[in-house]
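As you look at this complex, bear in mind that one protein chain is not there, while each of the others sits in place.
Letters are used for the chains, namely A, B and C, taken in the order the chains are written, and counting of residues starts over at 1 for each.
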Amino acid sequence: MNGAADMGGMHGFGPIGIEANEPVFHAEWEKKAFALNMAIGVANIWNLDAFRFARESLPPSQYLNLSYYGLWVVTLENMMLDHGVATSEEIKAGHAQAPVKKSKRTIAAADVANMVRCGSPYNRPSPGPALFKIGDRVRARNIHPKTHTRLPRYVRGHAGEVTRVVGCHVFPDSNAINAGEDPRWLYTVRFDGRELWGENSDPTVRVSIEAWEPYLEPA
Amino acid sequence: MSGHDHDHDHEHSELSETQLRVRALETVLTEKGYVDPATLDILIETYEKKVGPRNGARVVARAWADPAYRARLLKDATPAIGEIGYAGRQGEHIVALENTPKLHNMVVCTLCSCYPWPVLGLPPVWYKSAPYRSRAVSDPRGVLADFGVRLPADTNIRIWDSTAEIRYLVLPMRPAGTEGWSEEKLADLVTRDSMIGTGLPKSPKDLAK
Amino acid sequence: MNGGQDLGGMHGHGPIEPEANEPVFHAEWEKRAFALTLAMGMPGGWNIDMSRFARENRSPADYLAMSYYQIWLAGLIDLIEERGLVGEDEIEAGHSLHTPKPVKRILSPADVAKTLHRGGPTERETNTAPAFKPGDRVRAKNINPPTHTRLPRYVRGHAGTIERVIGCHVFPDSNATGAGENPQWLYTVRFDGRELWGPDGDPASEISVDAWEPYLEPA
Partner (left out) sequence: MTHDHDHSHDHGSELSEMQLRVRALESILLEKEYVDPAALDALIETYEKKIGPRNGARVVAKAWVDPEFRRWLFEDGTAAIESIGYGGRSGNHLVALENTASIHNMVVCTLCSCYPWAVLGLPPLWYKSAPYRSRTVADPRGVLREFGIELPKDTEIRVWDSTAELRYLVIPLRPPGTESWSEEKLAELVTRDSMIGTGLAKLPQENTR
C-alpha cells in the first residue's frame, strides 16, 4: 500500500535525531511492548507480514505521530481485536473477562534462547526456475496495490540490474492478506541514484532493494 | 484493515490552543498596524456570505439555457464568467469542463486546495482533506461511490488535478424534464458538488421534495 | 518538495466524509486565520507560491495531523517570523513588543473588494514559442526538488499527451524561492489511468495536470 510507512524520498522530516549513548529501550513499557509482540508471534495467530500490514494501515497522521513502540502497541491491540484474542471491553478493562479462553500455543522461557537462535526462515523450495540472473536489466513494475507490498514507491517504473539471486522466499504480498505463502524468487536489484532521483542527483549513489519476481519485468 | 483507534483525541485541546494563537496573532498584527480590523471583517463577510456556489449555479444555468453562452463558456470560461460579474482571486484563469453521457469530469487538487473561489466560494473540508486528495486521482469510482454517485461502467472519467493556476468548473448535464425552465429555476438544480464533479445536479423531482 | 502535501495516490487516509450543510467556517478562529492570511499578503510582500511553500514545508507528521486552517496559520506564522515582521516572543505574549518594521502598504477595508476582484493573474508576456503543441506525447521528468514544485510525484516519469497550451505563466518553482517569476509555457497534460497506476488503475479514467515546460520532455 502507498501508506505512511513508504517514506523513501520524502522531504520535510527534519534532521536525524542522533542520541549519544542511546539505551536499548527508553521506558519500561517499551520493553514490555517489545517482548509481548515477540512472544505472541510464536502463538502463530497471525504472520509477520500481516502484522506489518496492520501497522502500515494506520492512518498516516497517526502512523507518523506515534513513537516506534507506540506503533507496535496500537497494532498489537488492533490485531488482538481482529483475531478475537481479546474484546475491546477487555482491553479497556485491562483484564481478561470470564470465561477466559486460554491459548493453546505459547512460548516458555526455556524456549526463548532457541527461538532467538533459530529465527523464522522465509526461504522455501522453488516452484520453478528463476526468470532472471545476475547482470540482467530489469524494471520495477508500476504497481499500486492497496494491500501490503515490499516494493517501495520510489523504485517503481525504474530500471536496475540484478546483482544477486537470493533464493525462493515467502511472498509477503500474498502472506500479508492470508492468501498463502506463495513462494517466489527473490533478487537484489541495484539502481543508479540518477535513475531514481533525476539527472541532477548525486552520480555516486547506488540503491539496492530486494525484489520478488512478480515486482519485476525485463528492462 | 481494522477500523479501531482512528479517533484523534488531541483535537479538542488543539482547537482551544489554536484559538488562543489566532487571537494573539490578530492582536499583534493589529497593534503593529499591519492589518486593519475592518478589513478582516469585510474579507470574512465576502467569503462567508457573498461568494459561494450560487455564483457557479448561475453560470451553469445560463449555459443550459443559452447555447451561445454555453459555447463562449466552453471556449474561454474566464471572460464568459466575467460577463455575469464573477472574477478575481483564485479564479484568474477558469476552464469549464463539459460533462456528456460518455464523459464525467471531476476536479481535485492533490498538492493543496486549488478551487475556483469566484464561482464556488471556499472549498468544503472534504475537498481539502487527505482522503479526497489522495484517492481522487487513483480511485475516482471509489470516491464517487463515497458520494453515492454510480456511473455506467463505460462512462469515461476525467480527473483534473488542479496543480496550477487553472481553476476548473464542471458543467454538469442538464437534467431531463426541465425544458422551458427559467434560468433562475434551473440554478436551483445546480449543486456545489455537481460543479466539482463529485455529484450530479438535482432532478426536478428532487427539487419538489 | 516530496512532503506531506503531495497526497495523490496515497492509501490509508480512510473514507471521505462530506458534511451535510457544511458551514463556510467551522469556528470563529478559522474566519480570523483566513482573513489574517489574506490581509497580510500585501504588507508581507510574499507571493502565493511562497505562501504555499510555507504551508507544505513542515514535517509530514504535523502536516497530516493539522486541520486545514491550522496549516494556514502555521504557514502565516512562519512567513511573518522569517521576515522579522513579528517575533516568536510577541506571539507568545499575544501583544506587540517591538517597533513594527515599516511596510509599503496595508490592505484597507475600502480596497478589499477591488483587490479580490483583481486577484493575482499569473499570465505573462513572452516572445518565446511553446516547445509543445496539442497532441504531442510528453513525459513528466523525474525531478525531486526539496523546494516547492507543482509537479506531483505520481505523474513523474510517466507519459501523457498535451491537451492544451495554456499560456506563459509565472513559474512557481522559481517564484516560491524568491528566484523571480521566470515565466514558462504552461500546458494541460492528459495521462491514462493505467499509465499512472499500472494494472490497478481504472482503464476508463484519465488524469490531467497542468505542467510547466521545464517539467516536460518529449516522449
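The working rule: a residue touches a chain if its C-beta (ideal position, glycine included) is under 8 Å from a C-beta of that chain, and two chains touch if they have at least 3 such contacts.
Predicted model only: the values in this text are computed from it and were never measured.
Q: For a quick check of understanding: of A:115, A:131 or A:177, which residue touches the chain that isn't displayed?
A: Only one of A:115, A:131 or A:177 touches the chain omitted from view, namely A:115.
Q: Among A:66, A:130 or A:143, choose the residue that contacts the chain missing from this document, as touch is defined above.
A: Going through A:66, A:130 or A:143 one by one, A:66 is the residue touching the chain not shown.
Q: Which listed residue, A:50, A:86, A:138 or A:162, touches the chain dropped from view?
A: Checking the options A:50, A:86, A:138 or A:162, the one contacting the hidden chain is A:86.
Q: Which subunit A residues would touch the chain omitted from the figure, given the whole complex?
A: So the residues of subunit A touching the unseen chain are 5-11, 13-19, 22, 24-29, 31-36, 38-40, 43, 52, 55-56, 64-70, 73, 76-77, 80, 85-86, 90-96, 100-103, 106-109, 111-113, 115-123, 150, 152, 154, 164, 166-167, 169, 172, 186, 188, 190, 193, 196-197, 201-202, 204-211.
Q: Can you name the residues of subunit C that touch the chain not displayed here?
A: On the side of subunit C, residues 54, 57-62, 74, 77-78, 81-82, 88, 144 touch the unshown chain.
Basically, only the chains that are shown with their structure count from here on.
Q: Among the chains in this structure, which pair is joined by the largest number of C-beta pairs in contact?
A: B-C
Q: Between subunit B and subunit C, what distance separates the C-alpha centroids? Give it in angstrom.
A: The separation of the two C-alpha centroids amounts to 17 Å.
Q: In whole angstrom, what separates the CA-based centres of subunit A and subunit B?
A: Going by mean C-alpha positions, subunit A sits 40 Å from subunit B.
Q: How many angstrom lie between the centres of subunit A and subunit C, each centre taken as the mean Cα position?
A: Centre separation, subunit A to subunit C: 34 Å.
Q: For subunit A, which residues are shared contacts with two or more other chains?
A: 57-61, 144, in rising order.
Q: Give the residues of subunit C that touch two or more other chains, as numbers and ranges in rising order.
A: Counting only residues that touch two or more other chains, subunit C contributes 9-11, 13-14, 56, 64-65, 196-197, 200-201.
Q: Mind listing the subunit A positions that touch subunit B in their complex?
A: Going by the criterion above, the answer is residues 53-54, 57-62, 74, 77-79, 81-82, 88, 144.
Q: Tell me, which parts of subunit B touch subunit A in their complex?
A: Its residues touching subunit A are 1-2, 4-6, 8, 130, 138.
Q: Quick one: in the complex, what on subunit A touches subunit C?
A: 1-4, 9-14, 56-61, 63-65, 141-146, 153, 156-158, 196-198, 200-201
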